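Of the protein chains in this complex, all but one are displayed in their positions.
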Amino acid sequence: MTEATIMVAGEAGQGVQSIGLILSKIFSRGGYHVYSDQDYESRVRGGHNFFRIRVSDEETGAIDETLNVLLALNQDSVDLHRGELVSEGVIICDKEKVTGANGSTLVAVPLGELAEQAAGNRIVANTVALGACLGLLDYKPEAAETLLKETFGGKAAEANVTALHAGYGFVRENYADASPLQLQPRGDQVGLLLNGHEAVALGAIAAGCKFMAGYPMTPASSILEYMAANSERMGLVVLQSEDEIAAINMTIGAGFAGVRAMTATSGSGFCLMVEGVGLAGITETPIVVVDGQRPGPAVGLPTRTEQGDLQFVLHAHHGEFPRAVLAPSTVTDAFYLTVKAFNLAEEYQTPVILLTDHLLATSYQTVPAFDFRRVTVHRGDLYTPGDGNAPDEYMRHRVTNSGISPRAFPGMSEALVVTDGDEHGEDGHLIEDGGIRSSQMDKRLRKHGGLKDEISEPITYGAPEPGITLVSWGSTYGAVREAVDLLNDDGLRVSMLHLSELWPFPRDAVTEALARGQTNYVVESNASGQMSRLIRVETGIASDGLMLKYDGRPFTPAYIADRVKRKEVSPW
Amino acid sequence: MTEATIMVAGEAGQGVQSIGLILSKIFSRGGYHVYSDQDYESRVRGGHNFFRIRVSDEETGAIDETLNVLLALNQDSVDLHRGELVSEGVIICDKEKVTGANGSTLVAVPLGELAEQAAGNRIVANTVALGACLGLLDYKPEAAETLLKETFGGKAAEANVTALHAGYGFVRENYADASPLQLQPRGDQVGLLLNGHEAVALGAIAAGCKFMAGYPMTPASSILEYMAANSERMGLVVLQSEDEIAAINMTIGAGFAGVRAMTATSGSGFCLMVEGVGLAGITETPIVVVDGQRPGPAVGLPTRTEQGDLQFVLHAHHGEFPRAVLAPSTVTDAFYLTVKAFNLAEEYQTPVILLTDHLLATSYQTVPAFDFRRVTVHRGDLYTPGDGNAPDEYMRHRVTNSGISPRAFPGMSEALVVTDGDEHGEDGHLIEDGGIRSSQMDKRLRKHGGLKDEISEPITYGAPEPGITLVSWGSTYGAVREAVDLLNDDGLRVSMLHLSELWPFPRDAVTEALARGQTNYVVESNASGQMSRLIRVETGIASDGLMLKYDGRPFTPAYIADRVKRKEVSPW
Amino acid sequence: MVSMQDYAGLKPAWCPGCGNFGILRALNKALVQMELKPHEVLMVSGIGQAGKLPHYSRANVFNSLHGRALPVAVGARIANSELTVIVVGGDGDGYAEGGNHFLHTMRRNHDMTYLVHNNQIYGLTKGQASPTSDEGFVTRTTPEGTEPPLIPLALAILTGATYVARGFAGDIEHLSTVIQGGIAHRGFSLIEILQPCVTFNKKNTFQWYQERVYKLDDEKDYDPEDKRQAQARAEEWGDRIPLGVFYRHERATYEERQPALRKGPLVRQSIESIQAKTLMEEFR
Partner (left out) sequence: MVSMQDYAGLKPAWCPGCGNFGILRALNKALVQMELKPHEVLMVSGIGQAGKLPHYSRANVFNSLHGRALPVAVGARIANSELTVIVVGGDGDGYAEGGNHFLHTMRRNHDMTYLVHNNQIYGLTKGQASPTSDEGFVTRTTPEGTEPPLIPLALAILTGATYVARGFAGDIEHLSTVIQGGIAHRGFSLIEILQPCVTFNKKNTFQWYQERVYKLDDEKDYDPEDKRQAQARAEEWGDRIPLGVFYRHERATYEERQPALRKGPLVRQSIESIQAKTLMEEFR
C-alpha cells in the first residue's frame, strides 16, 4: 500500500486552499484515492490555515494525523506542524519566509525568486511551491500542467506552467533524495474529486431542484454559490434572500406551487427557520433543508466542525409532525441522500432535513462517478383532473389511510389548492373543531409509518461478533471505519454500527445490531452524546461509553483507536 | 361536600367571559374554591364561547364535565351543551334569544326587557343574567353588589346593581324551586382568584423583574399586558417589540446589563427566539422565557391548549448549553416557579424556560394568598471590585469549578465586561483555539450539575403501593390528581407521579417512584408522548401506556378515570 | 364569464361592521372585473384578521405564518410565474413581524399585489399597538402611548415598490379600481387600505377616516410618476389623508430578470431527466 499525507499550511490569503486543491486533483487524476480536509479561521487574511491531503492507493475516507510532507508557506506553519511529521518527513518551505526547522529535513525553495525568474512575476510563487512538492515526490508534472492550463487561460496558464517546472526542477536538482517516499501516477482516475457540499448541490440539481433560496452562512454558503454559479446553465432560480426566515418561506412557497425547492444554512440560520419547518409540516409542503453543522451554541466556531444539532433538528418546532432526517456519511452518500431527500419530501409532503457538517462540507474525497440510473424522481401522489376527480371536489388535505393526500398545484388545473398554517379541515380552510383537528393530526402522523419503511438499514462493518461496537453517524464514517480496521488489526474484535438515515429511526435494525456485540461506545462530535440519547429513547439500550469531541476538530482513526484501546470513554 | 358547575355560554362579544369571571369572583369571595376554564375561538365576535365555573367547598384544580347550571346567551349554547347537564340541571336563558330546550328545565329570563325596566338600558342585560343565576342558586346577592360597585364606578355601578336585583328577583319570584341545588356564602374568602399567567406576571414583578420585552401572542400576551398595565406603578419598562427576535435579544441585553428581564410568547414566537436562547447560553446571560403552549404545528389552534412543546424547549438551539425548564402545575406553582426561574437564571447565568400552556394561562383558580417570605432574591455570584479583585483582571468567563464565573455589570465598576456569541476565552474575546473552546464548553456544562441539585422532587400522590401510576406534568396536575381520587374511591390502587420541574430531569426520584408501582401510564396533552420519551431516555423505563389528547381541549378527571378503568391507552 | 358567485367563500368570522367586509368585496369585484378565474389566482396571507380574508373569497390559498406571507408568495410566484399572486395581511403582520420582508420584496420588485389592511391596531390578538398606530395611542401594551408610526407608503416609494396606492374600506368602488390597477401593474404593488376596526380602534373609525380622506385623482397636476410628489403625499397624514395611486413606475421585475424563467414557468419544466451529468464531469 502506498500512502502519503501532505499538508499545505500558511496564512489565510497565501493560497493554502488553492495549492491544496490542485495537489488533490493531481493525485486524484493520477489514479489515487484522495481525502483532503481543511482547517481555517474565521478571517480572510492572516492567522493560520492548513489543507491536508491524504493520498492512497486504497480507498480512504479520513485524514491521517501524521504527515509525510509539510509544505509550509511561513515560519508559523513549521513551528506548529513540525511535530506531526513522520520521522522521515520533509518540510518544503519558502526560503525567504522560513528561517529554520530545528532538526527536520528542510527543502528550502526560493519561491518568489524562482517565480520571478521563470515567469517574471511573484504572483506564481504558489505554483512554484506546487512544482516543488511534486519534485520532492518525484511525481511527473504532466497532469499538473494540464490542470493549470484548464484552470488558467492563455498567458496565465503559460506562466503557471513555467513556474511549475521551475519548482519541480529546483527540487529535483537540489533535493532529489530528500524524501524517501515517492509517488507516481497510478493510472486512470478512479472517479470524481469533490467535497460534500458540492455533492449535495449536484444531487439537488440532478433531483430536479429548480429553486433555491438561501442566506450565506459557513459552511452552507458553498451550496448556494454552486447553485448560483450554475443557475443559468441549468435553468434554476437561485435567490439570496434578506434572511433565513425569508429563505425557508420562499422555499415553502415554491414547494407548494409544485417546484422542487431547497434551502441551506447552519445552526444559527436553522434556528430562524424553525417556524418555517413547522409550517411545511402542517401545510404538508415538501421542502429540503440542509443544516451544515458547526460548533455552537450561537455563532460558536464558524469555520470548525461539530455534530451538535442532532437533537435540535429532530425536535425543532412546537407541536408534532412527521419529518425525515438524513445525515450523509461520505461524499457519495451526500449525492444520493440528497436525491432521496427530494423524493421523500414530495412523496410524504413534509420537510426533510439533510444534516451535514463542516467536515463533510469542506473535505474533498475521491469517489466513483455517480450513477445517474440511480437518480430517479418520485413525485408522490399527484392529483389528476378528470375521471371522478372533479376539480371542485378536490381537497388538498383529504384524509387517507396512508396519510398522504394527492397534491394539486395552484394554477395547473381548475382544482383550487387551499392550505393553512392554522389547523384546517380536509379542504384546507381553518377550523376550530376538536375532532377535525385530531383527524388531521392523525392523518399527518400516519405518514411517519410510511417514511419509516423508506429508511435504509444502518451500516455494519468489522467483526461479526464484536467485543466492542462503535456506534457513529454522519461524517465520522471514514474515521470510525478506519479505526475499526486498526483495532481489528491489533487483535481486538471491533465492529462499527453507522447511521446516515437517522429519522424515522431504524429501531429494529439498531437493536439487533447492538445485541450482537458486548460493549458499545458511541463516537460523536458533540458534548452530550446526542445519538446515544436517541438510541436510548428508541431502543432502551444505554451506551457503555461515550467518546465525545467538541473542540471543533475532526476525529481521526488513530485518535479513536487509541481511546478505544485505553477505554478512554466517558460514562453514559 | 357542596359542589356545582356553572357554564356561561354564548357568542364572542356577548360578554361570556365577563359574566363568568364575575361569577367566579363572587363564589371565591364567598369562601368557595373555584376553578374556571374558558373555551373560545380565534375570533373577536360571533362563533361559540363558554366559561365554566366549578364551585366547591373543597380544593379543586380541574373542571367537571357535567353541568348543574347552563347560562345560555343564545340558542346555540342550549343545543350544544344541553347534553352536559346533570339530570336535575337547569338552563337559564335569554327569553328573547332561546326558543326551546327540549326537555331540560328552562328558566327563561327576559334579560333585555328587565334591563330596560330596571336600568333603562339594555347594556346591563348581562348583569341581569348574573342576578338570575344567583337567584336560581338562592345565593345572596350582596357580594355581587360589592363587586359590581368595585368594577364599575358611579352611575354605571348603580345601573348594574339594579339590574342584578332585577334578575335575582325575577328568578326568585318565578323559578324559586327550579334548582334542587342551592349555594350560600360559606364565610371568608379562602385566598386569591387569578389565572396562571396573572400569577406568572405577579411572580415576575415580585422577583424583581424590571424589564419585559414581548410581542403579542395568545396565550402569552396576557403577561405582557399585565406587566404593561402595572409598569408605571411598579417601575418597570415594558416594551412591545417589532417581533419575537427583537424581544429575546432585548431581554438578553437587559440581563447582561444587570437587570432581571423576561419575555413571553407561544410556540411560533418561541421558534423565532431559539437563536437568542442559545446566545444567552453561550454568553451566560440570565433570561427567563415563558412559552405558553398552544396546539401546533405553526399557527395550529390559537385559542386552545396543548403540551406539545416539551421536547422542543428541551432541545431548542444548535449546540449544547445548560438550561432549566419549569412547567408550573397550578396557579400557585406558577407564582413560585416564576420566582425560582429568575433566581436560577441569575445564579446559573443561563436561560430558564417557563413552560405554561393555554389551560393554565387562562384558567382561574382560588389559591391561598402567596407567601412573600418565600420570595427571596438570589442573584448568584457577583463581582465586587477591590481586595484582590482588580478591575483590570476581571474576566467575565473565568473558568471555575462550579462553572459559574462572577458577574460584573457594564458601567457599574471599572471592570470591563466582555462577552461574545462566538466561542470566547475567559476574557470574553473570540478565540479559535480548540483547547480553550473545550474548556469553556466544559465550564458551561458544569453548571448543569449545580442546576440539577436545585430541582425539586416530583410530586407523588395516591396509593403508596400502586397498581397503576399515572405520570403527568404541568397543567394537567389538577385533573390527574382528581382522577386518582376517583379511581381509588372505585377501589383501584392508583397513584400520581407529577413533574413541574422538568429539567435538569430528576432522574433518581422518577426512577424510584416508578419502581414502586406496577404499571405506569403517561398522561399528556400531545400526540407523541413527549414526557414518556423524556423518561425513557433518562431512566430507561418505557411507559406501559400513553393517554394522549391533542384536540386542543383539556383533560378532565372523569375522562382520565374512565380511560384508566377501560385500559384505553395507546402502546409505547 | 366570471361572476361574484365564483368568489363566494366561507362565511367571514369578522365582527359585524368590520372594515374587512368592504375590502373583501372590493377585491372580489376587482377579480371579477378583470375576468380572472379563481384557479388562476393565488392568495397568500399572513396571520391576523386580515389574513383570514382568502378563506372568505375563493381561489388557491396559502394562509401562512404571522409576518411571512411575502416570502411564501415570492417562492410561489417564482415557481409559477403565470399565477396572479395577491398577498393579504394586516399592519402588524406586514410592518412589524414582516418588516424585513416588506423592505426586500419591494426592492426586488416581484410581480405581485400586496394588500395591507391597516386598522392601526392588532385586531386578532385583541388590541395591542401596531407600527401604524397614531402617535400617543394608548393600547393594552402601551399605557404611555405609542411611538411615532412608520410611514409605509413612503417607505415603499423609497425602497422600490413600483405601484404604491391607498384605498379605504369605506369606498368599495374606488378601492376596487385601485386594486385592479395593482393587479394589472407589472411589478410589486403595495395597496394600503384604511380599515376601521370597530372593536378595538375607537379612534380611527369609519367616520374619522371619512372626514379626512381625499382622492389624488381629484388633485389636478398630481402626477403619480413624479417620485418627489409621491413621497410628499405619502407622508401626509392628519387632517387630510390621500387616497389613490401615489406612485407608478416601470422597471424590470425580479422574474423578468431570471434567465431560467425565459423558458416559461419553472413548474412547467420537466424534471424527470435533468442533464446534471455534464456538471458531474467537471469534478474529474
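Each chain carries a letter (A, B and C) given by its place in the written order, and its residues are counted from 1.
Convention: a residue touches a chain if its C-beta (ideal position, glycine included) is under 8 Å from a C-beta of that chain, and two chains touch if they have at least 3 such contacts.
Bear in mind the structure is a predicted one, so any value in this text is a computation, not a measurement.
The chain not shown here makes contact, within the complete complex, with A, B, C.
Checked against the full complex, the one of B:183, B:250, B:341 or B:564 touching the unshown chain is B:250.
When the full complex is taken into account, the listed residue touching the unshown chain is B:193, out of B:67, B:164, B:193 or B:341. Remark: the omitted chain is touched by one listed residue; of B:377, B:390 or B:515 this is B:377. Annotation: of C:150, C:197, C:243 or C:276, C:150 touches the absent chain (contact as defined above).
Screening A:217, A:337, A:416 or A:510 for touch with the missing chain picks out A:217. The omitted chain makes contact with chain B at the following residues, 29, 189, 192-194, 198, 202, 205-208, 210-211, 213, 230-232, 234-237, 239, 241-243, 245-247, 249-261, 275-276, 279, 283, 369-370, 372, 375, 377, 391, 409-422, 428-430.
Residues of chain C in touch with the missing chain: 96, 99-100, 103-104, 107-109, 131, 144, 147-151, 154-155, 158-160, 231, 235, 251, 254, 257-259.
Mapped onto chain A, the interface with the missing chain covers residues 13, 41-47, 214-218, 221, 224-225, 228-229, 231-232, 238, 240, 242-243, 268, 298-299.
FYI, only the chains that are shown with their structure count from here on.
The interface with the greater number of C-beta contacts, when B-C is set against A-C, is A-C.
Work out the mean CA point of chain A and of chain B, and you get 44 Å between them. We define each chain's centre as the mean of its Cα atoms; on that basis chain B and chain C are separated by 37 Å. Centroids of chain A and chain C (each the mean of its C-alpha atoms) stand 41 Å apart. The set of chain B residues touching two or more other chains comprises 41-42, 47, 268, 298-299. Within chain C, contacts with two or more other chains are made by residues 47, 65.
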